[in-house]
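Okay, here's the structure, questions in a sec.
A protein chain is absent from this complex, but the other protein chains hold their places.
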Amino acid sequence: MIYSLCLVLILIGLYGVVTKKNIVKIVISLAIMEYGVNLFLILIGYRNNGVHPGIEESESFTHFLAHSVDPLPQALVLTSIVISLGMLALMVGMCIRLYERYGTFDITEIRRLRG
Amino acid sequence: MNNLIPLFVAIPLGIAFIIPMISRRIKGVAAFLGNVTMIGLSVMSLVSIGKSGMYHMGGWDTPIGIDLRLDGLSVLMLLSISIVGFAATLFSTRYMQSYTSRHRYYSLFLFMVAGMNGAVLAADIFNLYVFMEIASIASFALVAFGCGHEDLEAAFKYIVLGGVAATFVLFGIAIIYGVAGTLNMAHLAMKIGNKPLSNPLVFALGLFISGFGLKAAMVPFHSWLPDAHPSAPAPISAMLSGVLIKAIGVYVIARLLFNVFGITPRVSLVLQILGTLSMIVGVLLAIGQWDMKRLFAYHSISQVGYIIIGLGLGTPLGIVGALYHLVNHSVFKSLLFLNAGAVEYSTGTRNLKRLGGLYKTMPVAGSTSLIASMSIAGIPPFNGFWSKLIIIIACVMSGHYWLGAWAVLVSILTLASFLKVQRYGFFDSLKISVEQIKKTPPMMALAMILLAVLCVGMGFFVITGFDSPIIIGPAAESLLKGVFVL
Amino acid sequence: MEEGMSLVVKTVIRLLKGFILLFGVYITAYGHVTPGDGFAGGVIIACAFILIFLAEGKRDSMKTFGETAAREMSCIGGLIFLLTAFAGIGISGIFLKNFLPTKAAARFTLFSAGTIPICNIGVAVIVAASLYLVFSIMSSLHVIVKDDEEREMINRGEEIE
Partner (left out) sequence: MEHAILHIILIMMIIGALIAIETKNLLSSIISVGAVGFLLAIMFLFLRAPDLAITQMVVEILCLVILIRATISRDLTAISGGREFFGLITTATLIILITVLGLKIFEDFPAFGSSVLDRVIDAPAKTYIADGLEKTGSANIVTTILLDFRAYDTLGEITVLFCAILGTLAVLRRKARKQATEEDNE
């Protein structure tokens, strides 16, 4: 059930990317897609009654071993957050430049190339 | 030998980090370092021909750490990346003089090369994703490097579709991790390879094919390529069409399908359909174009179709043909883009209607483009002929007569459209006055001659064995070995 | 906007900036013990500088952290990481090897995790410098095209300075 809701979040992003005219909205939709995928990865790693994957001083090691959530997806998501931040910066840079050149954020008017 | 493997990634990365720091102090160091790095990488990949090995990053064992895998196929890709890259940097030294902040150009170029090398060597799917992103982000920025109207528009289209592709791939990785619990390709192959795929895995495979297919510009996902490739500076077009779509598109699809999931008849069928569609749609769209680079870009889609068909056949001969065509295409298509760049540099236009008679005024560009055109159109004894012949024979031998027929037909149409390029661009009467045409600088000429010599030379690979030519034979073997074993 | 925000804001920022920076440094340095790592720490440091930028205006903030410095810092951050990786080859023959001694017993102290803190610092430096840099460039680029005439000028290739 929760996975399906997560898929819905991704699909909302996809819908926005494909249908919206405003280029800033397209950037936002892509960000939403990324959120959905990141969330999905973390959901996979979750364990019922889990603890966070860092060993506390007061915690016994066996308890940690039996209850720690999966740390690997968290590392992957950290990487992917950084990548999406980089993408966002680059896209916003392009948006600013596109606005400067065309005077609009409307993608249907940013159309000099055919096809 | 093994210590050489991480250097394929680390050296371009290091140089790319250093260039922005020192280029302010020393003039012209960026171009010099770029060229030297590419020469070094070419030498390294030449040294590693015939070698294979695994490198454990940080000394951790296989499923725990990240591995780098060097085998025949990786060597083939590394070779084409570094040689085409060297030609492109050589070409850039003069061509990029009309742009500002060239140190960023070289830095991004090396990041792109490092990303491709990393993706080709990766033996871990998440690592593959990370390096694919390095290569693609560098290419997004490089497409927009001119900051003109068209450049930005094409780059924006490219970055949006690239972002969607990356998200699909990451989603696929997440699903696979949820099912199999590992990311290492060999470990993964042990768990899921050659077994009937469960529903989540089929979905993940679909996401991978659409994600990497978008990067490879296969037909339902091709709409960014004809904009992005022509808008980039010419050496970048050569890199994008020549190697990028293969290193992070076709190569990855081949690697995942053959070595991780295991190829099944149904997947083969999907590949054959996608390949045929790309081949036909690409050439039909190409034939009406008058912009030289745009025409070449459409042909990239069509030629990638040949490669995908060869892979989709799944027979040894088909794979040899596909990989042979892959390297051939990377050489002749980058040569064609460099030609277009030289023409644009000299005459200021690349519209075929306004060009003509360049064969006399630009002999180097003219003759090399003739060689490249004959290669891509499949005229014997050039390299393109042999690879297409192998693919067509493989089609016929495996009983797919229709695929063979389509391949022959597309080849004829390709010939027609390149006859058009040659006639209007190079053989017709001169439309621009001779004084307006700048001379081709020697560095550019050298880059084009290098690739043209390769075009001719690689035609002779076939002598070393029709069904397993040198370098390509081992590469095909590494795909044919089936899924990885731990 | 030219000289930054009001005096109240400036004073508050002057008091706060040290704490924010310290917090970023703490997150980075203790990345291997507590949650948070070099990346988060780097972003916090970048946010501190961005705050200074927004409050005090471009001219003053460029005195504390100039663009050239940011540019070189970001390269240096990448090189710290990469040199640590290469040092792995030099010292123990393996790329990215954690070559410093690791002490699991002293696990809640600063120097327990070999090369991990060094890499964390590298990541923090590159992240802080490059994010600050991109923000300052984006803000200083105040090309707001006013009318169609100006756009025509840009389209013809003339630059508006």
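So that you can tell them apart, the chains are marked A, B and C in the order they are listed, and the count of residues begins at 1 in each.
As a working rule, a contact is a pair of C-beta atoms (placed from the backbone, for glycine too) under 8 Å apart; a residue touches a chain by one contact, two chains touch by 3 or more.
Values in this document were obtained by computation on a predicted structure and should not be read as measured data.
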Q: Could you tell me which shown chains are touched by the chain that is not displayed?
A: A, B, C
Q: Tell me which residue among B:F17, B:Y424 or B:F461 touches the hidden chain in the full complex.
A: B:F17
Q | Options C:I13, C:I52 or C:A85, residue touching the unrepresented chain | A | C:A85
**Q.** Missing-partner contacts on chain A, residue numbers
**A.** 1-9, 11-16, 18-22, 24-25, 27-29, 31-32, 35, 38-39, 42-48, 50-55, 64-65, 68-72, 74-79, 81-83, 85-90, 92-97, 99, 103-108
(Q) Give me the chain C residues in contact with the hidden chain, please. (A) 27, 31-40, 43-44, 46-47, 50, 74-75, 77-78, 81-82, 85, 96, 98, 102-104, 106-108, 112-116, 119-120, 122-123, 126-127, 130-131, 133-135, 137-139, 141, 144, 157, 159, 161
Q | Residues of chain B in contact with the chain not shown | A | 13, 17, 20, 23, 27-28, 30, 57-58, 60, 63-66, 97-105, 107-108, 111, 114-115, 118, 126-127, 130-131, 133-134, 137-138, 140-142, 144-148, 152, 155, 175, 177-184, 187, 198-200, 202-203, 206
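The rule is simple: only the chains that are shown with their structure count from here on.
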Q | Arrangement of touching chains [line / ring / star / complete / other] | A | complete
Q.
If I rank B-C and A-C by number of C-beta contact pairs, which comes first?
A. B-C
Q | Separation of chain A from chain B, taking each centre as the mean of its C-alpha atoms, in whole Å | A | 28
Q: Could you give the separation in Å between the centres of chain B and chain C, each centre being the mean of its C-alpha atoms?
A: 35
Q) Approximately how many whole Å separate the CA-defined centres of chain A and chain C? A) 22
Q: Would you pick out the residues of chain A that each touch at least 2 other chains?
A: 101-102
Q | Contacts with 2+ other chains: residues of chain B | A | 149
**Q.** Contacting residues of chain A [partner chain B, same complex]
**A.** 10, 13-14, 17, 23, 26, 30, 33-34, 37, 40-41, 44, 72-73, 76, 79-80, 83, 86-87, 90-91, 94-95, 97-98, 101-102, 110-113, 115
Q: Going by the contact rule at the top, pick out the chain B residues touching chain A in the complex.
A: 126, 130, 133, 137, 140-141, 144, 147, 149-150, 152-156, 159-160, 163-164, 166-167, 170-171, 173-174, 177-178, 183, 223, 226-227, 231, 285
Q. If you look only at chain B, which of its residues touch chain C in the complex?
A. 3, 6, 10, 13-14, 17-18, 20-21, 24, 55-59, 149
